[in-house]
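For this depiction, one protein chain was excluded, whereas all remaining protein chains were kept in their positions.
For subunit A:
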Amino acid sequence: MDKTSEEASSKGKKRQRDQQPTDPQTNQPHHQIFSLEDNLSFTDTLVALRMMRAQFPRIDKVSIQPFILRSQLYSSVKDRTQVDRELESLRREKVVRIFKLNTGQDDHAIMFLDDYLNQMENVVKRLEEKEGDQVFKWFRTHVIDSKLEPSIEHQELYTLLSLGGMVKDGHISLLINAGLLILKSVVLWSFSVLASYTRQLIDPNMYWFAIPNIGSVLKGLSQGRKEVLSFLNRRRYKEMMLASMEKKCLRFSPLDMRFHLRDLIGSGHLKTVQTSTGLLVRVSKD
């Protein structure tokens, strides 16, 4: 949207983030000037990404860099094809990285490259591995730089890491233990919220790239989704005003209501209806 809403967006938030966006704010006393209603749609994918990154909730227990879900982008920009294409060009320009998540059928997390590298640094520092220190450096310089897709084959991983030095099998296990890579070798029958499933074949040679330290957040993500949907489903007419929904706190998820609302609206589980008193959120019947 426009500049005023951009400034207004981080005012009056209950949880302040460490990294503040550009303009200084004045704290509004009682009202939450920012509301999801005003900030639901943007014109451009990059603007939407930056805004949502700024609005990422701060989680106390886990230090995690902000990431954005693809479904959140779909709820924010009108034209989905435009979102896909712009994401593709951003990915090719190495501005963002896309990761496939294992929650649900087609979940992708988008993270700015700098954030991802910061996250990697934090995780590596905490591991304090003497031997395998170099692997992470090789991973960072050779693999992340050249392989832009969300998955990689074993052979190629080996070749790229060898550009840094002698690679042993133990090195790759280090990467897996750090949470940077996940083996595709499990047959996943993963049930998403609507109980539809995907089956991924046993593929012992492929790895997915992953965001390290994200496990608890992902669990919170699926639980939060279920909680929001069950909350709305329990109501008589399965709907609620967006403004009052935002104020609710979620019990099972560290991510805030706004995050989940954007995600569920974008993936089609919820839909918004414009009424004379504001936006209404309703569970969509497929």
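By our rule, a contact is a pair of C-beta atoms (placed from the backbone, for glycine too) under 8 Å apart; a residue touches a chain by one contact, two chains touch by 3 or more; residues count from 1.
Basically, contacts and distances are computed from a predicted model.
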One chain of this complex is missing from the view, so tell me which of "proline--tRNA ligase", "Transducin/WD40 repeat-like superfamily protein", "AP-3 complex subunit beta" or "DNA-directed RNA polymerase core subunit rpc40" is its UniProt name. "Transducin/WD40 repeat-like superfamily protein"
Considering the whole complex, which of A:Arg92, A:Arg126 or A:Lys168 touches the chain not shown? A:Arg92
Please pick, from A:Asp44, A:Asp79, A:Asp114 or A:Asp145, the residue that touches the omitted chain in the full complex. A:Asp79
May I ask which residue of A:Ser162, A:Asn177, A:Ser244 or A:Ser284 touches the chain that does not appear here? A:Ser284
Tell me, which residues in subunit A touch the chain that this view leaves out? 74, 79-81, 83-85, 88-89, 92, 100, 105-106, 149-150, 153, 155-156, 159, 194, 196-201, 203, 205-206, 267-269, 284, 286
